[in-house]
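For this depiction, one protein chain was excluded, whereas all remaining protein chains were kept in their positions.
Moving on, here comes chain A:
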Amino acid sequence: MTVAAGIGYALLALGPSLALFVTVISKKPFLILTVLSSTLLWLVSLIVLSGFWRPFLPLNSAASWPFAVLIITSVAFQEGLRLLFWKVYKRLEDMLDAFADRVSKPRLYPTDKMLIALAGGLGHGAAHAVFFCLSVLTPAFGPATFFADQCPKLPFFLVSSIIALAFATIHTFSMVIAFNGYSDGNKLDQLFVPVVHLVAGMVTLINFTTGGCSIGIPILYIITILTLLHCGKMVWGKLTENQIRL
(Lines give C-alpha, C1' and ligand atoms only; values in the text may rest on other atoms or scores of the structure.)
Protein backbone atom coordinates (compact mmCIF):
# COMPACT_ATOMS: atom_id res chain seq x y z
CA MET A 1 0.00 0.00 0.00
CA THR A 2 2.84 2.30 0.73
CA VAL A 3 6.54 1.96 1.29
CA ALA A 4 5.84 1.33 4.97
CA ALA A 5 3.45 -1.49 4.17
CA GLY A 6 5.86 -2.97 1.67
CA ILE A 7 8.70 -2.96 4.17
CA GLY A 8 6.32 -4.39 6.74
CA TYR A 9 5.42 -7.35 4.55
CA ALA A 10 9.06 -7.94 3.74
CA LEU A 11 10.01 -7.92 7.40
CA LEU A 12 7.13 -10.21 8.24
CA ALA A 13 8.49 -12.84 5.91
CA LEU A 14 12.16 -12.28 6.60
CA GLY A 15 12.28 -10.79 10.10
CA PRO A 16 13.21 -13.87 12.12
CA SER A 17 15.71 -14.93 9.47
CA LEU A 18 17.26 -11.48 9.58
CA ALA A 19 17.43 -11.59 13.36
CA LEU A 20 19.05 -14.99 13.21
CA PHE A 21 21.50 -13.72 10.63
CA VAL A 22 22.52 -10.65 12.58
CA THR A 23 22.93 -12.34 15.93
CA VAL A 24 24.37 -15.70 15.04
CA ILE A 25 25.63 -15.81 11.50
CA SER A 26 27.19 -12.42 10.93
CA LYS A 27 29.76 -13.04 13.66
CA LYS A 28 31.46 -15.80 11.74
CA PRO A 29 32.45 -15.10 8.13
CA PHE A 30 32.43 -18.76 7.21
CA LEU A 31 28.75 -18.99 8.03
CA ILE A 32 27.99 -15.97 5.85
CA LEU A 33 29.63 -17.77 2.95
CA THR A 34 27.61 -20.89 3.77
CA VAL A 35 24.39 -18.88 3.68
CA LEU A 36 25.29 -17.39 0.32
CA SER A 37 26.19 -20.76 -1.19
CA SER A 38 23.07 -22.49 0.00
CA THR A 39 20.92 -19.62 -1.28
CA LEU A 40 22.61 -19.98 -4.63
CA LEU A 41 22.02 -23.74 -4.59
CA TRP A 42 18.33 -23.24 -3.88
CA LEU A 43 18.09 -20.72 -6.69
CA VAL A 44 19.77 -23.11 -9.10
CA SER A 45 17.38 -25.89 -8.08
CA LEU A 46 14.47 -23.54 -8.65
CA ILE A 47 15.76 -22.58 -12.09
CA VAL A 48 16.18 -26.24 -13.05
CA LEU A 49 12.65 -26.98 -11.88
CA SER A 50 11.23 -24.04 -13.77
CA GLY A 51 13.15 -25.11 -16.85
CA PHE A 52 11.58 -28.53 -16.55
CA TRP A 53 8.08 -27.21 -15.99
CA ARG A 54 8.18 -24.30 -18.44
CA PRO A 55 6.54 -26.10 -21.36
CA PHE A 56 3.59 -27.06 -19.16
CA LEU A 57 2.93 -23.54 -17.89
CA PRO A 58 0.64 -21.71 -17.56
CA LEU A 59 -1.25 -24.38 -15.67
CA ASN A 60 -4.98 -24.27 -15.53
CA SER A 61 -5.52 -22.72 -12.15
CA ALA A 62 -8.98 -24.18 -11.72
CA ALA A 63 -7.74 -27.72 -11.24
CA SER A 64 -5.44 -28.43 -8.38
CA TRP A 65 -3.94 -31.76 -9.41
CA PRO A 66 -1.33 -30.31 -11.83
CA PHE A 67 -0.05 -28.29 -8.94
CA ALA A 68 0.07 -31.41 -6.82
CA VAL A 69 2.33 -33.06 -9.39
CA LEU A 70 4.40 -29.89 -9.51
CA ILE A 71 4.84 -29.88 -5.77
CA ILE A 72 5.74 -33.56 -5.61
CA THR A 73 8.38 -33.29 -8.30
CA SER A 74 9.80 -30.09 -6.84
CA VAL A 75 10.01 -31.42 -3.31
CA ALA A 76 11.58 -34.66 -4.53
CA PHE A 77 14.19 -32.73 -6.48
CA GLN A 78 14.99 -30.42 -3.60
CA GLU A 79 15.32 -33.24 -1.11
CA GLY A 80 17.65 -34.96 -3.52
CA LEU A 81 19.70 -31.79 -3.60
CA ARG A 82 19.75 -31.72 0.17
CA LEU A 83 21.42 -35.12 0.11
CA LEU A 84 23.95 -33.75 -2.35
CA PHE A 85 24.50 -30.77 -0.09
CA TRP A 86 25.18 -33.17 2.74
CA LYS A 87 27.77 -35.09 0.73
CA VAL A 88 29.55 -31.85 -0.21
CA TYR A 89 29.41 -30.78 3.41
CA LYS A 90 31.02 -34.05 4.53
CA ARG A 91 33.95 -33.43 2.24
CA LEU A 92 34.20 -29.84 3.37
CA GLU A 93 34.20 -31.02 6.97
CA ASP A 94 37.15 -33.30 6.27
CA MET A 95 39.04 -30.46 4.60
CA LEU A 96 38.29 -28.11 7.47
CA ASP A 97 39.47 -30.68 10.01
CA ALA A 98 42.69 -31.18 8.07
CA PHE A 99 43.16 -27.42 7.93
CA ALA A 100 42.53 -27.13 11.65
CA ASP A 101 45.16 -29.77 12.34
CA ARG A 102 47.64 -27.92 10.20
CA VAL A 103 47.20 -24.65 12.02
CA SER A 104 47.03 -26.36 15.42
CA LYS A 105 43.53 -25.24 16.16
CA PRO A 106 40.82 -27.43 17.58
CA ARG A 107 38.72 -29.41 15.17
CA LEU A 108 35.10 -28.63 14.45
CA TYR A 109 32.93 -28.80 17.52
CA PRO A 110 29.45 -30.34 17.32
CA THR A 111 28.02 -26.88 17.85
CA ASP A 112 30.07 -25.66 14.88
CA LYS A 113 28.62 -28.39 12.73
CA MET A 114 25.13 -27.50 13.81
CA LEU A 115 25.83 -23.84 13.14
CA ILE A 116 26.92 -24.67 9.62
CA ALA A 117 23.74 -26.71 9.15
CA LEU A 118 21.71 -23.81 10.50
CA ALA A 119 23.42 -21.43 8.08
CA GLY A 120 22.66 -23.80 5.22
CA GLY A 121 19.04 -24.01 6.23
CA LEU A 122 18.83 -20.27 6.65
CA GLY A 123 20.11 -19.85 3.11
CA HIS A 124 17.36 -22.10 1.82
CA GLY A 125 14.70 -20.40 3.92
CA ALA A 126 15.80 -16.92 2.94
CA ALA A 127 15.89 -17.92 -0.72
CA HIS A 128 12.36 -19.27 -0.45
CA ALA A 129 11.10 -16.10 1.20
CA VAL A 130 12.90 -13.89 -1.28
CA PHE A 131 11.82 -15.64 -4.44
CA PHE A 132 8.30 -16.61 -3.50
CA CYS A 133 7.33 -13.61 -1.44
CA LEU A 134 9.61 -10.61 -1.92
CA SER A 135 9.73 -10.77 -5.66
CA VAL A 136 5.96 -10.50 -5.96
CA LEU A 137 5.91 -7.82 -3.30
CA THR A 138 6.90 -5.00 -5.65
CA PRO A 139 3.36 -3.71 -6.22
CA ALA A 140 2.86 -3.50 -2.46
CA PHE A 141 5.17 -0.49 -2.38
CA GLY A 142 2.70 1.39 -4.49
CA PRO A 143 -0.47 3.09 -3.43
CA ALA A 144 -2.94 0.19 -3.59
CA THR A 145 -3.30 -3.39 -2.41
CA PHE A 146 -4.57 -6.62 -3.86
CA PHE A 147 -7.02 -9.21 -2.65
CA ALA A 148 -6.97 -12.73 -4.04
CA ASP A 149 -10.04 -14.90 -4.48
CA GLN A 150 -8.71 -17.70 -2.40
CA CYS A 151 -8.37 -15.56 0.66
CA PRO A 152 -10.82 -12.71 0.48
CA LYS A 153 -10.38 -11.46 4.03
CA LEU A 154 -6.66 -10.63 3.97
CA PRO A 155 -4.57 -8.74 1.45
CA PHE A 156 -2.76 -11.11 -0.83
CA PHE A 157 0.64 -9.80 0.20
CA LEU A 158 -0.07 -10.46 3.87
CA VAL A 159 -1.05 -14.06 3.20
CA SER A 160 1.99 -14.54 1.02
CA SER A 161 4.29 -13.17 3.72
CA ILE A 162 2.76 -15.34 6.43
CA ILE A 163 3.17 -18.48 4.35
CA ALA A 164 6.72 -17.47 3.44
CA LEU A 165 7.56 -17.02 7.13
CA ALA A 166 6.32 -20.52 7.91
CA PHE A 167 8.29 -22.05 5.09
CA ALA A 168 11.45 -20.12 5.89
CA THR A 169 11.33 -21.47 9.43
CA ILE A 170 10.68 -24.99 8.23
CA HIS A 171 13.59 -24.85 5.79
CA THR A 172 15.98 -23.37 8.33
CA PHE A 173 15.44 -25.93 11.03
CA SER A 174 14.85 -28.98 8.92
CA MET A 175 18.38 -28.62 7.59
CA VAL A 176 19.70 -28.95 11.13
CA ILE A 177 17.52 -32.01 11.69
CA ALA A 178 18.58 -33.51 8.37
CA PHE A 179 22.31 -33.02 8.92
CA ASN A 180 22.09 -34.48 12.39
CA GLY A 181 20.07 -37.36 11.06
CA TYR A 182 22.59 -38.11 8.34
CA SER A 183 25.57 -37.89 10.64
CA ASP A 184 24.01 -40.06 13.34
CA GLY A 185 22.39 -42.44 10.90
CA ASN A 186 19.05 -41.84 12.59
CA LYS A 187 16.43 -43.02 10.12
CA LEU A 188 13.61 -41.22 11.85
CA ASP A 189 15.27 -37.85 11.45
CA GLN A 190 16.29 -38.60 7.91
CA LEU A 191 12.71 -39.36 6.94
CA PHE A 192 11.22 -36.59 9.02
CA VAL A 193 12.56 -33.81 6.84
CA PRO A 194 11.34 -34.87 3.39
CA VAL A 195 7.97 -35.89 4.82
CA VAL A 196 7.51 -32.55 6.53
CA HIS A 197 8.55 -30.71 3.40
CA LEU A 198 6.11 -32.66 1.25
CA VAL A 199 3.24 -32.33 3.70
CA ALA A 200 3.82 -28.60 4.04
CA GLY A 201 3.86 -28.24 0.27
CA MET A 202 0.66 -30.23 -0.11
CA VAL A 203 -1.05 -28.26 2.62
CA THR A 204 -0.69 -25.13 0.55
CA LEU A 205 -2.88 -26.80 -2.04
CA ILE A 206 -5.76 -26.29 0.37
CA ASN A 207 -5.41 -22.64 -0.54
CA PHE A 208 -7.05 -23.43 -3.82
CA THR A 209 -10.54 -23.51 -2.41
CA THR A 210 -12.20 -20.23 -1.60
CA GLY A 211 -11.57 -19.38 2.00
CA GLY A 212 -9.19 -22.32 2.11
CA CYS A 213 -6.39 -20.31 3.62
CA SER A 214 -8.15 -20.07 6.94
CA ILE A 215 -7.64 -23.85 7.23
CA GLY A 216 -4.41 -24.18 5.34
CA ILE A 217 -2.34 -21.59 7.15
CA PRO A 218 -3.01 -22.81 10.69
CA ILE A 219 -2.13 -26.36 9.63
CA LEU A 220 1.05 -25.02 8.07
CA TYR A 221 1.95 -23.32 11.30
CA ILE A 222 1.27 -26.48 13.27
CA ILE A 223 3.78 -28.22 11.02
CA THR A 224 6.24 -25.38 11.57
CA ILE A 225 5.93 -25.60 15.33
CA LEU A 226 6.33 -29.36 15.10
CA THR A 227 9.58 -28.89 13.20
CA LEU A 228 10.81 -26.36 15.70
CA LEU A 229 10.03 -28.60 18.66
CA HIS A 230 11.67 -31.62 17.09
CA CYS A 231 14.77 -29.63 16.22
CA GLY A 232 14.94 -28.14 19.70
CA LYS A 233 14.61 -31.53 21.34
CA MET A 234 17.31 -32.99 19.13
CA VAL A 235 19.73 -30.12 19.67
CA TRP A 236 19.15 -30.14 23.40
CA GLY A 237 19.83 -33.87 23.46
CA LYS A 238 23.03 -33.36 21.51
CA LEU A 239 24.28 -30.59 23.74
CA THR A 240 23.58 -32.40 26.99
CA GLU A 241 25.05 -35.67 25.81
CA ASN A 242 28.26 -33.88 24.87
CA GLN A 243 28.43 -32.27 28.23
CA ILE A 244 28.15 -35.59 29.99
CA ARG A 245 30.93 -36.99 27.85
CA LEU A 246 33.20 -34.08 28.67
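Odds and ends about this structure:
The definition used in the following text is that a contact is a pair of C-beta atoms (placed from the backbone, for glycine too) under 8 Å apart; a residue touches a chain by one contact, two chains touch by 3 or more; residues count from 1.
As a convention for this text, contacts and distances are computed from a predicted model.
Chosen from "Proteasome assembly chaperone 2", "Sterol regulatory element-binding protein cleavage-activating protein", "Presenilin" or "Small ribosomal subunit protein bS6m", the protein name that UniProt gives for the omitted chain reads "Presenilin". Checked against the full complex, the candidates A:I47, A:L191 or A:I215 give a single residue touching the omitted chain, namely A:I47.
Note on the undisplayed chain: of the listed residues A:F147, A:F208 or A:Y221, the one touching it is A:F208. Although one chain is not displayed, chain A still touches it through residues 27-33, 36-37, 39-40, 43, 46-47, 49-51, 53-54, 57-59, 61, 67, 70-71, 74-75, 78, 95-96, 99-100, 102-106, 108-109, 111-112, 115-116, 128, 130-138, 148, 150-151, 159-160, 163-164, 167, 197, 200-201, 204-205, 207-208, 213, 216, 242-243, 246.
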